[in-house]
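Of the protein chains in this complex, all but one are displayed in their positions.
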Amino acid sequence: MDQSRSRKPRFAGRLDLKHGAVDMSHGSGGRAMAQLIEELFRRQLDNTLLAQGNDQALFQPPAGRLAISTDGHVISPLFFPGGDIGCLAVHGTINDVAMCGARPLYLAAGFILEEGLPLADLERIVASMARAANAAGVPVITGDTKVVERGKGDGCFITTTGVGVVADGITISGDRAAPGDAILVSGSIGDHGVAIMSKRENLGFETEIASDTAALHELVATMIAAVPDIHCLRDPTRGGLATTLNELALQSGVGMQIREEAIPIRPEVAAACELLGLDPLYVANEGKLVAMCPGDRAGALLSAMQAHPLGRDAAIVGQVIADPHHFVQMETSFGGGRIVAWLAGEQLPRIC
Amino acid sequence: MCLAIPAQILEIDSASDTALVSLGGVRKPISLALVADAAIGDYVLVHVGYALNRISPEEAERTLALMRECGVLEPVEAEASQELLQ
Partner (left out) sequence: MRYVDEFRDGEMARGLARAIAAEADPGRSYRLMEFCGGHTHAIFRYGVQDLMPPNLRFVHGPGCPVCVLPMTRIDQAIAMAAEHGVTLCTYGDLMRVPASERNSLLKAKADGADIRMIYSTQDALAIARQDPGRQVVLFAIGFETTTPPTAVALKTARAEGLKNFSVFCNHVLTPPALRTILASAGPDGVQLDGILGPSHVSTVIGSRPYEFVPVEFGKPVVIAGFEPLDVMQSALMLVRQINDGRCAVENQYTRAVTRDGNTKAKALMAETLVPRQGFEWRGLGELPNSALRIADAYADFDAELRFPVAPGAGKEIKGCECPSVLRGVMEPIDCKLFGTVCTPENPMGACMVSSEGACAAYWSYGRFRQPKAAAGAGKSAAA
């Protein structure tokens, strides 16, 4: 049990988590900040290393190569169907670490809070992070808090850094895709982006779609156990599946051919995209991955993915080919061909 | 130009001349200001948050039937057209 709980409270009054709000003193390094850390962050995130109360956490690295990844999370709204910025941050960094085949070990979290953020919201966010970290077995062992003036932050920004360890013999990298490789996705595309958009006021549509935010490291472990020679793994977050495929094509110096029919997409996601004039291939995902493996191992990899709850709807969507232009080509469900271009910027809803 | 998509009317609010429509399970409020006599269950074309026109189910069926008919050719013609496609 966390020792800090059994000590007498060190601060005069408790934090008002119901009606209080973040103010500049919470970032000043003084007692107010210490109280915020103690009564909110440490209470929720609650683990031995964090409880030591130092500016750093010490741990013995297991054998193997270390992988480290960092991510800034600036999502708005902070709370959305299926999740919030807290669990999104935890899942996102766990996934980035896992995409090289690493087993995630620990997380560090830096918070930039806007003056005026209700403490109730902050508690909700941190509690969600704690739940996500505990479920994944990847604790947040060190952190930082800063406060910026009202108007200078979007409520809450979170930067998470994750560290993991890669077993010997595993080489999963974006430059390893080779002609003949199969391309697989772990499930339906576009869920997260559509869930977020449904919360944007002026787009005004209602849907049951929730974000697919999830930690994928255990799915990855299952996949590697079945097919150790996976060449590439990446999670298609901002910019969607299309962007990730283009990135990998360029990094590996190859082209790709995919089939629209094979790509899993929920009917509501397709419908929401139609309404807004968006292409689901470019819509963000937060609980999916793309994998490339030697063609003859595709069946085995697919079975392994489908056996896992986060890969139930996994599918083989295409193959890697030689192509000096690094195009991602798609056979449309209609039977014609098109390329899946690398977009310049964010997709915007269109009327024409 | 003019992205418009067919959606089904689920609810109508005559006071504000708006409707709640559904497209594949996604629901959206739109204006009925441009369409007279819309009824629940009707399919309308939705463009920039307005219903533009009703879709005629009979005409839709007829169009599909004509399309299906076109696709049915005598075997001899089918072979000849395959060669042309190659």
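Annotations
In this document, chain identifiers A and B correspond to the written order of the chains, with residue numbering beginning at 1 in each.
The rule is simple: a contact is a pair of C-beta atoms (placed from the backbone, for glycine too) under 8 Å apart; a residue touches a chain by one contact, two chains touch by 3 or more.
Bear in mind the structure is a predicted one, so any value in this text is a computation, not a measurement.
Under the touch definition stated at the start, the shown chains contacted by the missing one in the entire complex are A, B. Within the full complex, the residue among A:63, A:225 or A:344 touching the omitted chain is A:344. In the full complex, chain B touches the omitted chain through residues 1-6, 8, 23-24, 30-31, 33-36, 43, 45, 47-50, 52-57, 59-60, 62-64, 66-68, 70-73, 77-78, 80-82, 84-85.
Touching residues on chain A toward the chain that is not drawn are 202-204, 250, 267, 270-271, 274, 276-277, 324-327, 329, 331-339, 341-345, 348-352.
The criterion applied here is as follows: only the chains that are shown with their structure count from here on.
Chain contact summary for the complex, chain A toward chain B: residues 204-208, 267-268, 270-272, 274-275, 277, 350-352.
By the touch criterion given at the top, residues 1-3, 5, 7, 23-29, 46-48 of chain B touch chain A in their complex.
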